[in-house]
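For this depiction, one protein chain was excluded, whereas all remaining protein chains were kept in their positions.
Chains: A, B, C, D, E, F and G, in written order; residue numbering restarts at 1 for each.
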Amino acid sequence: MIVLNGEQREHGAGETVAGLVESLGLPAPARGVAVAIDGEVVPRAAWETHAIPAGASVEVLTAMQGG
Amino acid sequence: MIVLNGEQREHGAGETVAGLVESLGLPAPARGVAVAIDGEVVPRAAWETHAIPAGASVEVLTAMQGG
Amino acid sequence: MIVLNGEQREHGAGETVAGLVESLGLPAPARGVAVAIDGEVVPRAAWETHAIPAGASVEVLTAMQGG
Amino acid sequence: MIVLNGEQREHGAGETVAGLVESLGLPAPARGVAVAIDGEVVPRAAWETHAIPAGASVEVLTAMQGG
Amino acid sequence: MASTHADAEPLRIAGRELNSRLLLGTGGFPSLDLLADSIRASGSELVTVALRRIELPDAQVGASGGASTNSGSRGALVDVLDAEGVEVLPNTAGCFTARDAVITAKLAREAFQTDWIKLEVIGDEDTLLPDAPELLKAAEQLVDDGFVVLPYTTDDPVLARRLVDIGCAAVMPLGAPIGSGMGIRNPYNIALIRESVQVPVVLDAGIGTASEAALAMELGCDAVMVASAVSRAQDPVAMAAAMRSAVVAGLLARGAGRIARKTYATPSTPVAGTPDFS
Amino acid sequence: MASTHADAEPLRIAGRELNSRLLLGTGGFPSLDLLADSIRASGSELVTVALRRIELPDAQVGASGGASTNSGSRGALVDVLDAEGVEVLPNTAGCFTARDAVITAKLAREAFQTDWIKLEVIGDEDTLLPDAPELLKAAEQLVDDGFVVLPYTTDDPVLARRLVDIGCAAVMPLGAPIGSGMGIRNPYNIALIRESVQVPVVLDAGIGTASEAALAMELGCDAVMVASAVSRAQDPVAMAAAMRSAVVAGLLARGAGRIARKTYATPSTPVAGTPDFS
Amino acid sequence: MASTHADAEPLRIAGRELNSRLLLGTGGFPSLDLLADSIRASGSELVTVALRRIELPDAQVGASGGASTNSGSRGALVDVLDAEGVEVLPNTAGCFTARDAVITAKLAREAFQTDWIKLEVIGDEDTLLPDAPELLKAAEQLVDDGFVVLPYTTDDPVLARRLVDIGCAAVMPLGAPIGSGMGIRNPYNIALIRESVQVPVVLDAGIGTASEAALAMELGCDAVMVASAVSRAQDPVAMAAAMRSAVVAGLLARGAGRIARKTYATPSTPVAGTPDFS
Partner (left out) sequence: MASTHADAEPLRIAGRELNSRLLLGTGGFPSLDLLADSIRASGSELVTVALRRIELPDAQVGASGGASTNSGSRGALVDVLDAEGVEVLPNTAGCFTARDAVITAKLAREAFQTDWIKLEVIGDEDTLLPDAPELLKAAEQLVDDGFVVLPYTTDDPVLARRLVDIGCAAVMPLGAPIGSGMGIRNPYNIALIRESVQVPVVLDAGIGTASEAALAMELGCDAVMVASAVSRAQDPVAMAAAMRSAVVAGLLARGAGRIARKTYATPSTPVAGTPDFS
């Protein structure tokens, strides 16, 4: 299990950030998207290799109209 | 008939201003009261003698809280 | 003598408004110019015929930058 | 030598804060007076015993009209 | 102490001396008791009243002469004002023409035995703003007829001076529409009026709270008139007391000669003698 | 009457009760006599003083112990304040760092035997505006050291709440730069500060005249501090009296519940019963 | 784009259509060249001119008919305005009575062959404020005589309506005294005037800078007149361009329906979806 954007989600072992992002319907290059795991930014260059640890708190963010 | 403060009223022939004022429950000296007939002020000194003509428009005014 | 724009001036008998205006260096049609004699406007149509009476107070005005 | 209120002054060995204050014309209890040596406050209770070290920067302050 | 000082400089209008710089309107108070208490708390010596039709008895008027409630209510107001020892300043509120205002003023003279009149000639129902030409016409007739005329006017300095030229004993420019509580919308014009005329200037209408009354005095007004600001406050007596202090404060401040406004700071504590703890 | 009413609700700061809502700065008075008279006229019970270097005697310091004028002038100020029966609130005026302010506060505690300190940490020489981070740092240290801290601060409601969270006993937001006489530049923020904190709010700096002091109270301030507005007025004693009345007026007005502001007029004289002279 | 939009809604006064919402006074420009450039930069289509005495030749007037400089200077102004293709709006500046204003208006009609007149009747030399009763009298006579009357008036809504009732084609209320640059002292009254009359309202006098011209339009004015603000600016042409943009901005903003004012904040970025990094 991980916490994704505040919700409990199942979690496939070895899943990478790139895999998660694509599974959310955001195919590469996913412009305007950014990912943090446990309060740390995951740079785009590391998405392919960065495996999401079990129990992680993951935030997947995107551009939103704002002030 | 006269018009008293905008209302039709019966009118006794020869009625004076003093009589009218007293009939309204305002005994002499009726401080704070003033009377106009047909747009003309009737001075207090003339109340006793001034007879109200038939058809007159009479305004009997008194002190009111105001601005 | 007449008073022209506040100053005493000599006055030729029979001088018309048109003559005066031209003598002031304002050849016809003297656009932007207007004339009053003794507080009365002299319409342009009357300039040729209107003789300036002796002792008249004459104002010859013109356009000026303003407000 | 010491620096007293920004000015170079001679300095008697063993001189106490109490002595200095009195020498400035401020006899005990010197209400409204306070002393700092090298940026540290010297409490009144210690004035009698606190000897001023050579080379010290001494500030002797007092009440002043102020905002 | 403050009030002693201020009381020492009475206001003079048409030869009458007033120790208080506050005029109070009597309209809008929830009860005559609150009116009486507010008059006392305000310290005012001059209060306005209106003239309105008496209530007619329900019964036929005429020989019968039925009982009426007029004696009660009418007497009550006049009696309250008598008991508080204040002078009455009748107004012509509700008049939209010079003619109506002049008749009303004359009736007021009969009713209250006073030549003083707060002259109101209204030009608009929504804003109750004065009508300049009708106001001038009425003022002229009333001055000619011997009245002491205090006109409720706009904040136009030229109109104020015309009213004074006619012979008005004071001018009462508005700060904002009657009962609006919008304060003094154009302090600049009030100050210009002060410079334009030699008679007392009484700020009338618009005041909603104490600071605005103080400001009126600071701008050069000689007195302030309040009505709704007091009578319709949640606690009229407290607001009356507030206004009393406010006009004293403003009058004192004007006399004290305030400091100039500056863009930057000026230390109130001297810089010289600042210690160095480094 | 007004002042009686207002005196009935004392201001409480850190357990101390003050009957006057006015704090007076002692800087800028032309003479100690005028200071004394102004304190009396103001009714203030709490006045600020600064700490500055004593004047050194011209003669050599040391064994000789030459005469000095310090006893005279220094004593004079403290003596005047004693004679007037007012409490002393030392300030840290002129400090540009938390460190200097903390040392100055501690010296003030020694000099005046009080834990109270008006904390000023300045960030700019031209405007004498406070420096938020240094102010927070100094406040924290002084609260920890047992001081009753009254910080001179900006009109920022968030900063005010942070100061209170640290443990300050009151906040003293500025209306405008010290000595500028520009009044309350942002009444809106002062009202927001009042809503943001539970401790007393004392409007400090910028006040130039009485109406502004009344406004401060109406906005919700618990007290007003004035210095240059009084001491540098042409007549300081009269301005002190004006300020005294002004804070009373403003406090009463706030408590009285003012009428709402409206765009249009509301007659203070009823329309019903208006006569018809046509 | 903005100007296209704004140009699409021309101003109509007495049947004449004006694409620009800016009226320009010709007084005060350092040179006729700067006047010409400023007219162009302003986009104004209607400019005011005054009537003044021609300069008399030094020589004796009469048969000799000496040369004069009148043709030069006089012609120059009229020629400049012709060249710029603007309409002339003569004024009655400097008149203190209805009589003088009426004569001046009639002379202007002769001089410029136009029935339009900006009617000024001044009541005070220091403030150049209008004189209400003389203004009404002059307006009435001129309307009767067929003039298209645009009166320079106070910000009194009742007076404005009276002028319109008489038949004035527009009203030109002042924001502040002529040439003072004090802006709009009472925006409240300008908005009331807008509600009071059905003819165009042209803000006249007092404007000092662009934001004030924009504000005038936002308050509901149909146009703005500027003179000294442009002609006496350090760079008249730049200020003319500023005013042009300002009236466009204000007109667009009024039409756009601004957001309401609120005491507290409303996030422009939604709170929903805020991440949690704890």
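In this text, contacts are C-beta pairs under 8 Å (C-beta built on N, C-alpha and C of every residue); 3 or more make two chains touch, one makes a residue touch a chain.
A quick note: this is a predicted structure, and the numbers were derived from the prediction, not measured.
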| item | value |
| --- | --- |
| Omitted-chain contact residue, chosen from F:Leu46, F:Val102 or F:Leu129 | F:Leu129 |
| Per the touch definition above, residue among G:Gly94, G:Gly167 or G:Gly220 touching the missing chain | G:Gly94 |
| Missing-partner contacts on chain F, residue numbers | 123-124, 127, 129-133, 136, 154-159, 161-162, 176, 182, 185-186, 188-189, 192, 196 |
| Missing-chain contacts mapped onto chain G | 1-3, 5, 25, 27-28, 40-41, 50-53, 91, 93-94, 99-100, 103-104, 126-129, 177-183, 208-215, 218, 227-229, 231-236, 238-239, 241-246, 248-253, 255-275, 277 |
| Residues belonging to chain A that touch the chain removed from view | 4-7, 9-12, 15, 20, 22-27, 31-36, 39-44, 59-67 |
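The criterion applied here is as follows: only the chains that are shown with their structure count from here on.
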| item | value |
| --- | --- |
| Shortest walk length in steps over touching chains, chain B through to chain G | 2 |
| Centre-most chain, if every chain is reduced to its averaged C-alpha atoms | E |
| Best-connected chain pair, where connection means C-beta pairs in contact | E-F |
| Chain centre separation (chain A, chain F; CA means) in Å | 55 |
| Rounded Å distance, chain D centre to chain G centre (Cα mean) | 72 |
| Length of the line joining the C-alpha centres of chain A and chain G, rounded to whole Å | 62 |
| Residues within chain E bordering two or more other chains | 25, 27-28, 50-53, 91, 93, 99, 103, 127, 129, 178, 182, 227, 267-270, 273, 275, 277 |
| Per-residue overlap in chain C, given as positions that touch at least 2 other chains | none |
